[in-house]
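Quick one: structure below, then a few questions.
== chain A ==
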Amino acid sequence: MNAAHKFGTLCLLAAGLMAGPAAAETNLTVMAYSGLFQERYTKAVLEPFMKAHPDIKVTFFPLPSSAAMLGNLRAQKAAPQADVVIMDVSVSKAGTDEGLFTKIDETNIPNVKDLYPNARIPSVAGVGVTFDNLVLLYNAEQVKEAPKSWMEMAKAPYKGKVVIPGVPDIQGLGLVLILNKANGGTDYLANVDKGLAAVAEIAPNVQTWEPKPEVYAPIITGQAALGVGYNARAQVNSEQSGGKIKATIPQEGTIFQINTINLVAGAPAAEAAKTFVNYALSPEAQKSFTETMFYAPTNSKAEITGAALDRTAVKNLDKVMAVDWIALAQVRDKIAEQWRRRVLPASR
Partner candidate 1 sequence: MTSLTLCHAEPRRLGPLGTASALLLPIAVVNAIGFLWPVVNLLKMSFREAQASGALGAGYNLDTWTNALTDSFTLELITNSVGVSLLITVLTLIASYPIALYLHRSTGTWRTVLMVLVVAPLLTSAVVRTYGWIAILSDRGLVANALMALGMAEPPRLMFNLTGVVIGLTEILMPYMILALLSGFGRLDPRLEEAALTLGASPLKTFWRVVLPLTAPGMALGGLLCFVLAISSFVTPKLLGGGRVFLLATEIYDQAIVTLNWPLAAALSMIVLVVFGISLTLYARALRRIA
Partner candidate 2 sequence: MIHAEPAEMTRLAQGQGFLSLRGLTRRYDHFTAVDDLNLDVAKGELVAFLGPSGCGKTTSLRMIAGLVPASSGHIVVDGRDLTGVAPYKRDMGLVFQSYALFPHMDIARNVAFGLEMRKVPKAEAAQRVKEAIAMVRLTGREHHRPAQLSGGQQQRVALARALVVRPSILLLDEPLSNLDAKLRDEMRTEIRDIQKRLGITAIFVTHDQMEALTICDKVVVMNHGRLEQVGTPHEIYEHPKTAFVAGFVGRINRLSGRASGGVAQVAGITVSAPGFEGDVDVMVRPHRMVLSTGPAPADAGLHQLSGTVTRATFAGDILEYEVEAAGTLLKTEASTRGGEALLAPGTPVTLSWRPQDTFVYAAS
């Protein structure tokens, strides 16, 4: 009796499980960064979205880098597995050129109309979903006051205590651009000589140009005192380490790093993907993610609370130098070559 009863329940359960999703749910796959990003984005955006759209089940497809995402998309071009991809703007440009994405604009995603102008990049199919900016990182125990200048890294006490992800990483490249402008360079597409010269002054103090897995850990442990990194991750790391690492935007200013959100061409759940992208760009989702991970919002209508806003670059927009990442890609190899010749020899 008992066994028969249990069996009946199981059958009912199984039937329910099989019928449920098949009838109502659409599976949507979002490809984006693994680690901290996955954890926070799931909490701040995916879960509220699924609550609002019970018919759509979102799966997070984590990958360590934008390049890895592009590699996956290339491999799956004939039969895409992912519907939506969040990746660095320069990588999404490559994907756009290869025809991997569907163009996003006001016609298919209504919330695009509220985006800041620099979140809409004409030659890229996707649109900006987060703004991040370069920050000067410092170990709060070894550096008591927030440094005023990026050139603090060149000072004698920090010999062997500076960590910078070097060119071709965007963080090292960004530092070159910032210092190029600060030293009177005008057109970074023509040359970045002044920037390279400034970084070469910092170079003797540099412990490593390849902090792994990321730049934040050695500063938290005190292995390094100063470094260059991204604001969002710095803020979260600061929070998690009890303030051992801090971040500041020095007087020379900073640059934006843009993550775009993209619709994969020929995606299996194209309609659900549009629904999701529209949600991800909504003031609500933008606010939620900014307050969770301190990426600056790309939607001008997002109203962020003061505390979280202070931890983004939003109030320092005057300090943000405009960078045309798409044009810069054309000269990146040249800069990398000069980096090897002019910066690295100074750091041996």
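Methods note: a contact is a pair of C-beta atoms (placed from the backbone, for glycine too) under 8 Å apart; a residue touches a chain by one contact, two chains touch by 3 or more; residues count from 1.
Regarding candidate selection, all candidates are chains of the complex that A comes from, given by their letters.
Keep in mind the model is a prediction, meaning the values are calculated, not measured.
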- Query: Looking at this complex, which candidate touches chain A: 1 or 2?
  - Reply: 1
- Query: Which residues of chain A touch candidate 1 in their complex?
  - Reply: 65, 67-68, 70-71, 74, 90-91, 93-98, 160, 166, 168-169, 206-210, 212, 223, 326, 329-330, 332-333, 336-337, 340, 344, 347-348
